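Reading through the structure tokens given below for one structure.
Omission of a single protein chain aside, the complex is shown with its protein chains in their original locations.
Order as written gives the chain letters A, B and C; numbering starts at 1 within each chain.
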Amino acid sequence: MAETKLNRRLRLGMVGGGPGAFIGAVHRVAARLDDRYELVAASLSSDATKSAEAARDLFVARSYTTYAAMAQAEAAREDGIDVVAIVTPNHLHYPIAKAFLEAGIHVICDKPMTINVAEAEELVTLVQKTGLIFGLTHTYTGYPMIRQIREMVLGGELGAIRMIQSEYAQDWLATPLEQTGAKQADWRTDPARSGPGGCLGDIGTHAFHLACFTTGLTCEQLAADVTTFVPGRRVDDNIQVMLRLSNGAKAGLWASQIAVGEENDLSLRIYGEKGGLTWRQEDPNHIVFTPLKEQPRIITRGGPGISAASTHATRLPSGHPEGYFEAFAQLYTDIADQITARILQQQPPAVACLVPGVEDGLTGMRFVDAVLRSAKNNSAWTSL
Amino acid sequence: MAETKLNRRLRLGMVGGGPGAFIGAVHRVAARLDDRYELVAASLSSDATKSAEAARDLFVARSYTTYAAMAQAEAAREDGIDVVAIVTPNHLHYPIAKAFLEAGIHVICDKPMTINVAEAEELVTLVQKTGLIFGLTHTYTGYPMIRQIREMVLGGELGAIRMIQSEYAQDWLATPLEQTGAKQADWRTDPARSGPGGCLGDIGTHAFHLACFTTGLTCEQLAADVTTFVPGRRVDDNIQVMLRLSNGAKAGLWASQIAVGEENDLSLRIYGEKGGLTWRQEDPNHIVFTPLKEQPRIITRGGPGISAASTHATRLPSGHPEGYFEAFAQLYTDIADQITARILQQQPPAVACLVPGVEDGLTGMRFVDAVLRSAKNNSAWTSL
Amino acid sequence: MAETKLNRRLRLGMVGGGPGAFIGAVHRVAARLDDRYELVAASLSSDATKSAEAARDLFVARSYTTYAAMAQAEAAREDGIDVVAIVTPNHLHYPIAKAFLEAGIHVICDKPMTINVAEAEELVTLVQKTGLIFGLTHTYTGYPMIRQIREMVLGGELGAIRMIQSEYAQDWLATPLEQTGAKQADWRTDPARSGPGGCLGDIGTHAFHLACFTTGLTCEQLAADVTTFVPGRRVDDNIQVMLRLSNGAKAGLWASQIAVGEENDLSLRIYGEKGGLTWRQEDPNHIVFTPLKEQPRIITRGGPGISAASTHATRLPSGHPEGYFEAFAQLYTDIADQITARILQQQPPAVACLVPGVEDGLTGMRFVDAVLRSAKNNSAWTSL
Partner (left out) sequence: MAETKLNRRLRLGMVGGGPGAFIGAVHRVAARLDDRYELVAASLSSDATKSAEAARDLFVARSYTTYAAMAQAEAAREDGIDVVAIVTPNHLHYPIAKAFLEAGIHVICDKPMTINVAEAEELVTLVQKTGLIFGLTHTYTGYPMIRQIREMVLGGELGAIRMIQSEYAQDWLATPLEQTGAKQADWRTDPARSGPGGCLGDIGTHAFHLACFTTGLTCEQLAADVTTFVPGRRVDDNIQVMLRLSNGAKAGLWASQIAVGEENDLSLRIYGEKGGLTWRQEDPNHIVFTPLKEQPRIITRGGPGISAASTHATRLPSGHPEGYFEAFAQLYTDIADQITARILQQQPPAVACLVPGVEDGLTGMRFVDAVLRSAKNNSAWTSL
């Protein structure tokens, strides 16, 4: 676990994440797990009463009716929050992030970062201008084995990358769930709140980011076929993308929320000149790595041959499964290291600096935009 | 195992499959396994001495120097061969098949059927004209669980099909093996002998055929990105295809021979409105089937809930693995049933009529052609 | 997550778990994860300076030099701890538990509960006398799928149980690690601190408890072969046990710390008249359940067909892996529910009452004792 000399926990605020929300509770567990934060201020719901009740249930000292009031008040306090977590539906990410950045407060933001490229570009500008820390919770980058893969690929163990298959398949929207009043399905299939991409923005961005994060490659062009299978749905629920990456690499990306039988099946397969590897999110503690013409090797979290970046993100000995919460917590803990270093006027350790940031958020929005443009143009190759 | 009243084994001839060949020996095991054939005539090699020696080693009674002589002589004999197996490199399939069909002899032909669409169309015409039996050895259709899948999908257990992922990944051509004198690599990467598709024709056609065979869907349009990763290679070694199928279904197809770490990783995932399922060739005795909102079920060859078509192709109780030879043998045995019925002037049993035929071979060549046309046209959507 | 009306977090104390310890940090994460506790008092190390430093690093308000002083002082405070967690080496569990129970403080104790049967019997008496809550952290009982199994078996879904295979294999003691100064290996192989059972007490007790917990069966007799493979080791490192359970069921139990290649491979297979099932700790979110003559079903945490007891222990949707920390946290959270109910003078919910207690601890010590007696008596059948 990360070392710090700061003699207190960081003070965390939260916007969104009230009753019925999913990701807010995950953020709170993640913040707590390594004991680097205390949640002291929140605007949990747009309903003032619910917001106050939820705050009391969560032992949050200061509850606000609006994020704007919260940003202003916390910025003014001596003991105001160090950082805010934004866990609202997507369309609110931008104004809230803007408010807190302008108030001088670091930001942890759920993904996708915004609902369009223009907003994303503005946030990039604002982060550059303020110099504040901006963490984007692409959860899966917190998994130790994803960091292991990144270190292996960048270290050349697979040679030049040729082909990547990145997939994210779910089935929770195989039926018109949004027509049943389910809160999560409702806002995630509403373009006004979710953004123009459905499955594309919700999980396609994870699959895209992971391919880039682990290999350091960028996307030059993509050709996409975007489908809405469920009648009446207002956004896509299945996307197929062919990608041409930097250095001549190719990739296939498939994201679907109608793949009956798949729960949260994010997977990554990377093939280089000298080796290949496979990782599946539902079995996150293992990689199968195959050096060319050698026997495949099973790499386990905490086991033999583990990289420094992977060890940094590991809490338990091998064989004791870590999961989704721990991956999420790693992002929080790394951001805590970054903020702590800022407070102590130190350099944060390099291993704590792998958290996706505002630039990744912008790239993600450009990916969403390019996929939709390609699809509208009958799958023509389209630049990001 | 199939019942027959014919009081003899069928007489099999073989063209190709001499020393250094791979698939010829597989065909011979397949023909022998269920004891329906005896190999009595052959032209095993283009080298007459080698051909004769190989025939003697294999206890083959009659050895011929050329396939033309063989077709003529066998057709003239009272006890001539009932059927010929063609196991040469691809460019010879067409002339040999033509010669034997014209001589009135049934044909079992390895795939891809020809090296272009025109040849394939001619074979279709010739088979229609002669009324002879033409079996195309798409091996994987002989697996009991593939037939199980077909019966489940056609029986509506998955509902309307929405999305298919069909993949065939290998790594044996990850290096320029053809430059080392390896016989298999040499001809399979030579467009003159293999046809214009490399990986595309060799294994892409399997992945394509399997998607259609199991679902009954046809391809309306495809968009393809075709790559040659290994420098100096004369054919493709990696293809990515997006497909628009009949009934609004979509599919992704990936075939690669440079996917380091993959041995013979053919897999099929099918998602319908009411269920999904997964099958992997390297674990061919199992399917995972997930009815919508129910627990996934493991279906095992010979186990509970097995379909008639699957049982027909099963020899051993569940838990006793059957493999590639048995799948291949099933094609031979089904063809034996068909030929036997012809001899006995009966109808063959329906379960013995799932063997791919000359029309499948034509569709395969149209697939190869469409992929190459799309690729040349910067991945434009292309009809078959 | 459990609902509570208590308007504060529970106050937790900890004895043991200072620098170099493993399980203490796990207990702290577990206590934090569902936000039901705050750690306010501790005696983390037998070294006073280290203890104080560690307390400061962990933001613990009150640090004590001895557990006796801590029990006395905390009992005297208005805002004293509600419950103490005992995470020392095994030989200290008994005196510490005794001290806190006598001070009127609830106890969470790591396992094995004591180092002999006599101590265990005394704790049973003391808990009965005081009426205090005593939780024994058999971690694996906190896994949702273990609770699912229990509910399925007790609900009769497998019919009468015939055969159980319970295994716990590790390899971290395959070499004489204790001779290298490794702290964990040192005390765990020292009979004075670990108790007379090595592998037997450390992990064999888990495998035994799990078999009983999930089935409700008790052990009538056992026959054991106990081995020390590593030269110079003072305790066993491999045990084989045959068990005769209640209702005529049989079981096999194997625990080993020299099984090279096994990380933390605890597994459970249960076979009844009407069904069988399998669970592996390293893939804790899944069960394979096979009803007699039906297709095996994969049951996933949070997925279709999940029992109430399993849902109670679940935080994330299916496909988002939960792991070891979450299982451990479940025990803490259930104990929190129990303590809260006590404070509020309510009945705790039944689903929160599956945490192993002092009687389980006694049964575990009787198991250790019986195994060692059987082994000394050349594997004679021995009653607990």
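Convention: a contact is a pair of C-beta atoms (placed from the backbone, for glycine too) under 8 Å apart; a residue touches a chain by one contact, two chains touch by 3 or more.
If you're wondering where the values come from, they're calculated on a predicted model, not measured in any experiment.
Here the missing chain is touched by one residue of C:Gln72, C:Asn116, C:Thr130 or C:Thr278, and it is C:Thr278. Only one of C:Thr114, C:Thr189 or C:Ser256 touches the chain withheld from this view, namely C:Ser256. Only one of A:Gly131, A:Gly232 or A:Pro304 touches the chain withheld from this view, namely A:Pro304. Within the complete assembly, residues 288-289, 293-300, 303-305 of subunit A touch the chain that is not shown.
Although one chain is not shown, part of subunit C still touches it, namely residues 158, 162-163, 165, 171, 174-175, 223, 225, 227, 229, 238, 240, 242, 244, 250, 252, 254, 256, 258-262, 269, 271-278, 288-292, 296, 378-381.
The chain not displayed touches subunit B at residues 1, 7-9, 22, 25-26, 28-29, 32-35, 56, 58-59, 170, 172, 262-265, 281-285, 300, 303, 315-326.
Going forward, only the chains that are shown with their structure count from here on.
The geometric centre of subunit A is 34 Å away from that of subunit C, both derived from CA atoms.
A straight line joining the Cα centres of subunit A and subunit B is 44 Å long. Computed centre separation for the pair subunit B/subunit C is 55 angstrom, with centres defined by C-alpha atoms. Shared interface positions of subunit C, defined as residues touching 2 or more other chains, are 300, 303.
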